[in-house]
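Please see the structure below; I have some questions.
All protein chains but one are shown at their positions in the complex.
Note that the chains take the letters A, B and C in the order they are written out, and that residue 1 is the start of every chain.
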Amino acid sequence: MTYYHSYLGLDELLSAQHPLSSAHEEMLFIITHQTHELWFKQILHELESAKNILAQHILPDQQLLLLHSRLRRITEIQKVLIAQIRVLETMTPMEFLDFRDHLNPASGFQSMQFRLVENTLGLTRDTRIKYKKAHYCQFLTQEHQSIVNQAELEPNIHQLVDQWLARLPILVYKDFDFWKQYQHSVNQLLIQEEKSIRIAQLNETELQERLQSVQNSRDSFRTIFEENIYNEHLAHGKRRLSYQAWKAALFINLYRDTPAFQMPFQILSLLVDIDELLTSWRVSHSLMVHRMLGLKSGTGGSSGYEYLKATATYHKCFPDLFNISEYLIPKSFLPSLPKGAALSLTTMDS
Amino acid sequence: MTYYHSYLGLDELLSAQHPLSSAHEEMLFIITHQTHELWFKQILHELESAKNILAQHILPDQQLLLLHSRLRRITEIQKVLIAQIRVLETMTPMEFLDFRDHLNPASGFQSMQFRLVENTLGLTRDTRIKYKKAHYCQFLTQEHQSIVNQAELEPNIHQLVDQWLARLPILVYKDFDFWKQYQHSVNQLLIQEEKSIRIAQLNETELQERLQSVQNSRDSFRTIFEENIYNEHLAHGKRRLSYQAWKAALFINLYRDTPAFQMPFQILSLLVDIDELLTSWRVSHSLMVHRMLGLKSGTGGSSGYEYLKATATYHKCFPDLFNISEYLIPKSFLPSLPKGAALSLTTMDS
Amino acid sequence: MTYYHSYLGLDELLSAQHPLSSAHEEMLFIITHQTHELWFKQILHELESAKNILAQHILPDQQLLLLHSRLRRITEIQKVLIAQIRVLETMTPMEFLDFRDHLNPASGFQSMQFRLVENTLGLTRDTRIKYKKAHYCQFLTQEHQSIVNQAELEPNIHQLVDQWLARLPILVYKDFDFWKQYQHSVNQLLIQEEKSIRIAQLNETELQERLQSVQNSRDSFRTIFEENIYNEHLAHGKRRLSYQAWKAALFINLYRDTPAFQMPFQILSLLVDIDELLTSWRVSHSLMVHRMLGLKSGTGGSSGYEYLKATATYHKCFPDLFNISEYLIPKSFLPSLPKGAALSLTTMDS
Partner (left out) sequence: MTYYHSYLGLDELLSAQHPLSSAHEEMLFIITHQTHELWFKQILHELESAKNILAQHILPDQQLLLLHSRLRRITEIQKVLIAQIRVLETMTPMEFLDFRDHLNPASGFQSMQFRLVENTLGLTRDTRIKYKKAHYCQFLTQEHQSIVNQAELEPNIHQLVDQWLARLPILVYKDFDFWKQYQHSVNQLLIQEEKSIRIAQLNETELQERLQSVQNSRDSFRTIFEENIYNEHLAHGKRRLSYQAWKAALFINLYRDTPAFQMPFQILSLLVDIDELLTSWRVSHSLMVHRMLGLKSGTGGSSGYEYLKATATYHKCFPDLFNISEYLIPKSFLPSLPKGAALSLTTMDS
């Protein structure tokens, strides 16, 4: 007979709070962090499952819904984590001072699970902001270092998504070559835009500005039309997805209405959601730290708040998916898929 | 040197998940309940502190802010708990079926901490809905029964608030007798209302309806004007606060602008907030259960969902505070406090 | 050249606030209701589109994602509406008293758009709770009455979903007859349950209780196995979906993993979400009214709060979808679909 209390391990759980002071608010500090860590465990549980699904060489449609449900659950957890921060903010900075010194030098910076979440999503070592000029690992114990290092070596979600996308053989069907058609459409679009600018009765300044804007677009499109430019950008970290994968992501975004792409599109959207919510959490977290500690600077010269704010700005997991809307074109310019193509897609990967 | 991981007891915490099946979703089920229990622990921590503050025979103003901050924190936690339920709802009923049988007969019904929260707030044994014709205690182990029983014996928040309110000697000052003046104002108000109805050109049906409405108000006010009626209602559970306390609560609501009553008013408002959020949580919880299990009825004939829905409707902790607005009167009819009275109030209880 | 201010009709919008008093809080009261009404308009916009999609005799897969996105948007709006109520609660009952009398007898009860939302979802006249013994229409102007009456006559979402479900010819394929197989599985399940009870060493009371519980399940399943019982329940309002539609809904829930049913399952889930969020909104709304007005009873004898609380309990739009989990069975007992069946489903309705 299962009993609620023992099933949930409540004896262990409810005796795992070890305040170092007698300050009333320390309990809140502990519990808020503990619930964060429990949810991180859950996120990792979902990410592991997502990795396993994505790692299948042939990803049957049936598995896409599963993947979708894993990712969506992560977003719901993230919303709770953001909401939780407001609870900790009911503690005033003065109350925090009552026990802050006991914590020294412990900090959320040492959360191994949070690093695992970042690493599993695909944040790479070289894109990370440094704190006090040091790599995050140096603040962890040997044991934890080896765990997060291991996670850095394993294929992460970003890589697996890249491979999944790169595998989708979606771009040519009989005499329909999506990529050629798309380039053609973009060019038509830009030509038309330029024409309508020249026709409009603008003063010289406006005219030059608007034409410059079209030129900017043209330059931007070149960076995806020419594979060598793309790959150069890739090498410099301006892109993260491989060329094949990037094109597939664009294709899915453009043809999201097609039944075969509805679920892939929802999955790409969820990856952007996760990235966005992670950023929102980072911002809320950094504001809370700012409020609690001011700009108190560490020995390395940068304050905790400034470090956290920087991660909110720069630590993106799926920047290419975020930026893709720049390359979408209106439906009226979109090459229509040949009937057979749409059909062939459904069975392609299953 | 404090280390984040050990400070938070993460070894204990993150190994306290013991799934009974290999179903992927069981982890979510466990973690959601565990985070609930951690937050319950935090709520109990705040409630204990609130009880200690309220138990002081003389409650200095300085302590009111503290009490306020304890209660407000509880409301912020409750908002997180409500939000958390949506995470569990990402599990489908079919997924729940995968491990549901292993849990039998464990149920959230057996959460000792939740009972402690209810008991500490002041939910009494005789106002509780029964489940399967049995008292909630019967579903707990002996050890847990004795803990919740003990909590029922200790003074709860409702009682302590009652005593604090009853102690406020706020109602008479020189020749100003609040209670007399208030009754007078109410009568004036009702007379004026009746007059304006009789003047208005209404058809007979409307006239009778509107007059009946005034009569209803008059009857309602009688139940608070006459102490013996009030006490009769109290004996039958229609009121929960003692007469003195009830009048003080009304007074505070009426004169919330007066500096001395700003903080007491905020405290009473927070008690209503807590009650309201508890109800919202119960509703969200019962809807989630409904969705997971349907109306599956237990052996006692009532389903879990129906029981939970009933508690959402009937388990109120501070019904009198909720109902008090019925007895508020417009500022224009409100007797103005003599200058000295307002001043004397500030120092009265400190 | 489009200008933000004029595009959004802000001159009209921002001059549509006409307070009847000089009370500061009346503006909040107006704006909160106005934003509600704007969102109601948006919900109706999505519901109209959903109706058009569902009304297509042959519903291509392509349209399912569209339907899904319409319904999901409604749920996101509902979450905002629930959150909005907390803003209005920053007004105290005393502040409300400052202008309450000017509003008489206007009430949210007279929101035509809210009635349209209810009617379009499928709340029927005969399942509505009465207020002051009167039908809701009687509180509206002639013009608005005719609009909501018209909406009652048009096919609503519930009916259209019923027709869509009833059309799904999903239940028989070659010698596989889902309905027969499912009944067989349920019987096996119940027999096994009974056996395991008889084997377990229980005392007489427990034994009888557990056996009774199995019997309850058996009775419950009979109400769906036997069409005439089902239809009788339908006639008495205990069911709302036609027998065919109900079986299809069950089928979709059971086989949600099958690619062809992933989107239909998500759509059914969203309908339950909408119903659940509507209930949550009703509860939050009724608690807010309770807080503002107490139990002040109207001329008809029932208070506004009690009426609203009753609607939260009884006004369900898709009760059958909510209850369906009662009839789900574990995967291990689930008849597996013949390969061809799964495939044939994909193209059946498109």
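The criterion applied here is as follows: a contact is a pair of C-beta atoms (placed from the backbone, for glycine too) under 8 Å apart; a residue touches a chain by one contact, two chains touch by 3 or more.
On a predicted model such as this, the values are computed, not experimentally measured, just so you know.
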Selected residue (touches chain absent from view) among A:Pro60, A:Pro93, A:Gly237 or A:Pro338: A:Pro93
Hidden-chain contact residue, picked from the options C:Leu59, C:Ile77 or C:Leu308: C:Ile77
Sites on subunit B contacted by the missing partner chain, in the whole complex: 61-62, 64-66, 256-259, 262-263, 346
Residue numbers in subunit C that touch the chain omitted from display: 1-5, 7-10, 12-18, 20, 24, 27-28, 30-31, 33-35, 37-39, 41-42, 45, 49, 69, 72-73, 76-77, 79-80, 83-84, 86-87, 90, 92, 102-113, 141, 144
Absent chain, residues of subunit A that touch it: 92-94, 97-98, 101, 209-210, 212-213, 216-217, 220, 253-254, 256, 269, 272, 276, 279-280, 283-284, 287, 290-299, 309, 312-313, 322-331
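Operating definition for what follows: only the chains that are shown with their structure count from here on.
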Most central chain, Cα average position: C
Interface residue overlap between copies subunit A and subunit C, same or different (over half shared): same
Inter-chain centre distance, subunit A versus subunit B - centres from mean C-alpha coordinates, in Å: 41
For subunit A paired with subunit C, centre-to-centre distance based on mean C-alpha positions, whole Å: 34
